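Missing here: one protein chain of the complex. Every other protein chain is in place.
Chains here go by letter, A, B, C and D, matching the order in which they are written, and residues are numbered from 1 within each.
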Amino acid sequence: MTTDVMLTADTVGQRRENLYFALRNPKVLIGLTIVVGLALLGVIGPFFLSATPNEYIGPKSEAPSADHWLGTTYFGQDVFTQFVHGLRSSYLVGSLGGLIAFVIGMSVGFTAGYRGGLVDEFLNMLTNVVLVLPALAVLIVISSYLEVRGVISQAVIIGLFSWPWVARAVRAQTFTLRNRDYVDLAKLTGKRPGQIIMREIMPNMASYLLMSVILLFGGAILFAAMLDFIGMGPSNSVSLGSMMQQAMAWSSLHLGLWWWFVPPGAAITLIVGGLYITNVGLDEVFNPKLREK
Amino acid sequence: MLELEKVWKSYRVGSLGSKKLTAVRDVSFSIAPGEVLSVVGESGSGKTTVGKMVLQLISVSKGAIRLDGEDITKTGKRGLKEYYRNVQGVFQDPFSSYNPIFRADRVLEMVKESYFPRVKRSEWDSKVEDSLQSVGLEAGAVLGKYPHQLSGGQLQRMLIARALLLDIKVLVADEIISMLDASTRIDVLNLLGSLKERGLAVLFVTHDLSLANYISERVIIMRHGAIVETGATGKVFGDPRHPYSRNLLASVPQLHTKWSENPIPVVELEPDGDRSRPPAPLTKVDERHWVASVG
Amino acid sequence: AACTDSGSSEDPENLSIEQFPRNETLYTTGTAWEPPSDWNPVNPGQATGLNGLGYETLYLFDPNTQELSPWLAESGEWTEDLVFELKLRDGITWSDGEEMTADDVKYTVELGQIEAVPYANVWDWLAGVEVVDDLTVRFTFDEARHQEWDNFLFTTEIVPEHVFAEYSEDEILTGANEDPVVSGPYTVHSYDQDRIAWVKRDDWWATEALDLEVKPTYIVDIVNTSNEVTLNQLIQGEIDLSNNFLPGISDLLEGDPTLSTYYSEAPYMASANTAMLIPNTTIKPLDDPEFRRAMAFAISPGEIVDSVYSGIVSEASPTGLLPIWQDFYDQGAISEAGFQFEPSDAQTILADAGYEDSDGDGFVENLDGEAVSMTLNVPSGWTDWEEASRSIAEDLRDVGINVTEEFIDAGAVDDARTTGDFQLMLNNWSGITNSPWGHYRYLYQLPVQDNQGTANFSRIENEEAWQLTQELAATATDDPHYAEIIAELERISMEEMPAIPIWYNGVWAQSSNQVWTNWPSGDGDTPGVYPSVWNEMFGMGSIYMLTQLESAG
Amino acid sequence: MGRYFRRKLLIYGVTFFIAVTINFAIPRLMPGDPVARMLTRNKVANVESSEAMRVYFTDLFGLDVPLWQQYLNYWAALFKGDLGVSVFAFPSPVTSIILDALPYTLGLLLPSILLSWFVGNSLGAVAARSKWLDNTALPASYLLTAVPYMWLAILLAWVGGVILGWFPVAGGYSFALRPSFTWVFIVDLFHHWVLPFLSLFLVALGGWAIGMRNLVIYELESDYSNYLQALGAPRRLVRRYAFRNAMLPQISGLALQLGVVVGGALVTEVVFAYPGLGSLLLNAIQNQDFFLLQGILLFIVIGVLLFNFLADVVYVLVDPRTRLGLEGGVS
Partner (left out) sequence: MALDVNDLRVHYRTTKGDVRALDGVSFSIADGEIVGLAGESGCGKTTLGKSLIRLDGRMRHVGGNVLLDGDELPIGNDRAMNKHRFKDVSIIPQYSMSAMNPTRRIGKMIADLLRSRGLSYRNLKDELVHRLELVGLPERVLDNYPIELSGGMKQRMVMVLSTLLDPSLLIADEITSALDVSNQKAVAETLVRFRDMEFVKSMIVVTHDLSLVYQIADTIMIMYAGRIVEKAPAETIVKAPKHPYTKALISALPEVGLEYGDKRLKSIPGKPPQLLNPPTGCRFRARCPLASDECAEQPPMVDVDGGHQAACWKLED
């Protein structure tokens, strides 16, 4: 039947369309290139660098040169080595912190949205409390409470505090989705709430969830940089934020060591900006209204 | 077989649930095997709510729903799963009854997963084929497709096939044809007809009086959450006693007769009152015909 | 507060801060970390300049000459073994016009009878104070702790009885004493969140008595900001004196002739205290003096001085005593028991003491064969210490001692140090004072308690050293026995190694010559005072900085 | 509506209670002893006397009683408006320290939030209708929101302060001045304010612009816009409506943003050594000043709750849709 042939073509289109647009969307392309490129640098880079980031290997305060691509610090550490290691920890914090926040936000959001009623009100309250607590302040306090601060603990802390908006958004979306007929149908099939959330509701928010992950990832990187900058970062490793902190602490502005503080900030901007731009691109892909603009 | 006794439902509405809205008031009725019972009424009269309560998708505020004498509002989770072996539903919007991102036949697969986990694949496949057959679908044409690749009629029929996989006794059909095209709706309607011939009881929720008339033996007319008139279809539609029923019938557009040709004067109806009070009682006006007294 | 008609007024007190002529104002920073809030010398914490510009001490102590000279006091002497008689200068007036008398001195010292007053401990060995006449006070002692008494004389600020007697005990201990009535060369002009301004008094006693005149009419001290900011302001000439550690200053000194430091070349800064590696001697293998000595040989102070501090500090003497006490350095002891950076020696000592790497992980084990793994804690955010500890840990690892640096919250460092829950840490609480006695008390104080708040963080139990330290306290500086005790203590310290001296932190001072010149310096043979506004420094002669400054004109 | 607000108030009340409790707990969970820190900071190193002082001050700060007692005392004091005495800036009362810092924070944050909101929204609205602007301003906005505050601050300080020397890079005003209503002072204040302001303004700007653009596009696609256009309404009117409606979520967004105003712009204040609550907070933490820390956190919580509540109220007032929703109507 001709109609059937048509339909098949149509389906494949619908499913592939998103991929097609995603791969053709310049924003997604540019954004991903930046993010993935820097990630690769952070992951692979350290294997090619002999020095550890804090080692004094070169002359002090030297401008970028062939030997030291990004110059050296006030103590003669190689800025490029630090930069590469910093990238690595930024990505680690970003992904771990983002993931934790995502999981919490999702759980709270789904539970509140699906259950409704008292459970919802309670979780809403919890969300509000976390939202009301001055996150930065609490983070600082908790960070200082942890005697030894590592990238992981930092990520956990960030994760524990950045979920509320995800929870809110997921809750709102769940509210609308839980009234869909197919949810009722799943109930009529004797499915438990957990199964319904996982198998009926969540897949329908996939694009949205993906974007939340992206935003959380970027947010966690920024937050971590902020903490690092005020000296609440991981104590024994190099991060992009702590590079800026060190640069400031050792008067790089006045000594003219711009190569010390410009690259880390630029990298964060690029990563987060790249993520955001990817996000817009994806948004255009998933939301045809924006695509047509 | 299925019996509702003095069922009430109120929703909490307004922000933070500050208000109560009584959607269904003191509704009692029963359906026998092989019978189609239509529920008609204006938008918001509580039809869907009744259907969902029968399906236990929403809780009952007061009253009892009995299947073969057992009050299912009291059974727990396990009991509910058993209940669904007997009572299933199909909803208004065929497209939203399917999760758009999965293949349509997933609804069938889910039934296997929940109720027939041990049935062999081949056995199951033939069972599916049979039930698709009985709703007039060709397995090859619908299996493995995504919802948007199928027509509304196909989707609705597949949902009915899904219900049939379970050997059900009662089907709740909530406006299952109102989203369909004029021509496909007939297919679905005729399917319901054949189901009833097979002994299924159908609760047919609709706002289209002509369809109700076409398919059902008995009808319930609801207004403001309560029953205003009920009885055998022929009697109710042929001799509507309640002013609301009359208004309703007069408003139905019909082919071949224009409104202008036999103008029925529209009667002013009493407005919506205090819904928490019990509604006007039904009085028998004829054999198999009850009407609520007009206050 | 500002007067509206200030233009016509000649009185500098009536000028508001924006009207201060730049060439009569000294801008300082580096001391205050919090908004000025406390003008009470009796409780802990005080606004910059309160001790020295406002309240004054009876004596001044010159660290370079190790001499105590009378200040508010005209003279004082031990009239008997246990009696000290002090004569106050005549004609000292408080800023409210009242005369300062012997009663004020008696009152101040007796305030120490309140337990929570910082100098309450003087009453452990002081028996009584009596006013002999208007200007004479007689102290009688249970025990003549000469060094401690000297210390008391140049650190305790005399407060006006007529003001403080009005205060309740609570007010004395916790009050802010706003509008302080002072004896010194300046009074508080005004203050704000981030600064305090002092204005010169025209009836300061020393102008007449000692022919001293402080040059700046105004002193504005700025609450500490970041290094970056301070550096910038210093270069711009907005700030005249910064008394805080400014990384990179040595690089800037070369290019900027208007900047100056105490010394014009390395180490640039005078030494203020000894930064030491504190081992916890209650745990293995740090309980072993030989092990501690091996560590001393393994660490390269030179690396820290050069890399971390770019040469603005100097390496510590193995005795740990500050250079002001170099006359007491006992060369014999040093050549016998001293140490210097020599990794091979460190390894030899380790091997001789039986520490070896038997499992081949590159690090030595305990004598019982247990693996050694220690952490060196410094407060995170103390960037110079962080860098220094990296260097130390690396040096130690190089000789096979497994140490990792670990930066933890400053509060956690405090806790660890107090409770003894640490392995290694850096500490520098032994600084300039009138006698090495302070240093040894810091090292050896006994008994060791559960909480060690201020001294003996190594928790070393050396009765002999503590005995000697107490003896030192009771010995007068001119007593020939004095130097002997110190020499003995030096030897014990280098053998026992209760703490490993590494470098001397500086009396950080960077000054700009754009507005004021003739800053005190350690160059040449002028025995310069320290160019510092640290509160305790005025009592150690920094007040002379203000009388010697010259306007750059 | 009264019922709605009563319930809201109740919820806010409970949230406040929990948040305050957490505020109380947080500093006490930190390592270190504030009194010991205070004594060491002030070089009270006299071995014999320091113990006596420790006891005295521990008692003075009420830290010697059991935790539950401290908690009750804390609430009792709170109701008397007494936030205690600062350890760090002893013996100043916490309230006065906070109130002293508040004007700087407000002076820096209010303008930067309000202006970035205003400019960002205008920019977003314009971008929504101009392809050219959309392609230039939007990527720039994304980059701006991605910039870490401190980095922008450092760059501004470096370029505007160190290299060009146009602006001072630290402090709220010159050390040669005292706050007063004189031209000299105001100009100077402004001069110091420019760079920190810019760093906050620029980063926030991008976010608003992006949000506004998306909202306006969404509104332009809505049914009412379509209907207006079908009735031949000129684009101007359609856009005006779209802009107004897109504004509503932005208004409550603004209110929420204003809620965190009292939290201060910590990193900015740190970079520019700007006096304000942010740097105060950092100081309080670094010095284990329980009382100051509690006080600041309390201020922040109150600020956030207050403005959240305000956002709720504003929303109900400006958007008729919510008003009906509250009354339990159906649409």
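The rule we apply is simple: contacts are C-beta pairs under 8 Å (C-beta built on N, C-alpha and C of every residue); 3 or more make two chains touch, one makes a residue touch a chain.
Remember, predicted model here, so these are calculated numbers, not experimental data.
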Contact residue for the chain not shown (choose from B:S59, B:S122 or B:S183): B:S183
Selected residue (touches chain absent from view) among B:Y84, B:F237 or B:W290: B:F237
Options D:Y71, D:F185, D:Y218 or D:Y241, residue touching the unrepresented chain: D:Y241
Chain B residues touching the omitted chain (full complex): 42-43, 151, 153, 181-187, 189-190, 193, 207-211, 213-215, 233-234, 237, 247-256, 258-260
Residues of chain D (touch criterion as defined above) contacting the omitted chain: 222-224, 226-234, 236-237, 241, 244-245, 248, 318-321, 324, 329, 331
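We adopt the following convention: only the chains that are shown with their structure count from here on.
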Pair exhibiting more inter-chain C-beta contacts, C-D or A-B: C-D
Taking each chain's C-alpha mean as its centre, the one farthest from chain D: B
Chain occupying the middle, per Cα centroid: D
Averaged-CA centre spacing for the pair chain D and chain C, given as whole angstrom: 40
Distance between chain centroids, defined by C-alpha means - chain A, chain B (Å): 48
Centre distance in Å when chain A and chain D are each reduced to the mean of their C-alpha atoms: 23
Junction residues of chain C, two or more chains touched: 226, 228, 232, 381, 409, 411-412
Residues of chain A engaged with two or more neighbouring chains: 121, 144-145, 147, 248, 253-254
Chain C to chain D touching residues, read off their complex: 2, 16-18, 20, 22, 25, 27, 33-35, 37-38, 40, 43-46, 115-121, 124, 173-176, 190, 192-195, 220, 222, 225-226, 228-229, 232-233, 238-239, 381, 409-412, 414-415, 418, 429, 441, 445, 453-455, 536
Chain B residues touching chain A - in the complex, by the definition given at the top: 16, 52, 55, 57, 80-81, 84, 88-89, 91-93, 96-102, 107, 110-111, 113-115, 141, 145-146, 148-149, 159
Footprint of chain B on chain A - complex, ascending: 4, 7-8, 10-11, 14-15, 121, 180-182, 184-191, 200, 203-204, 206
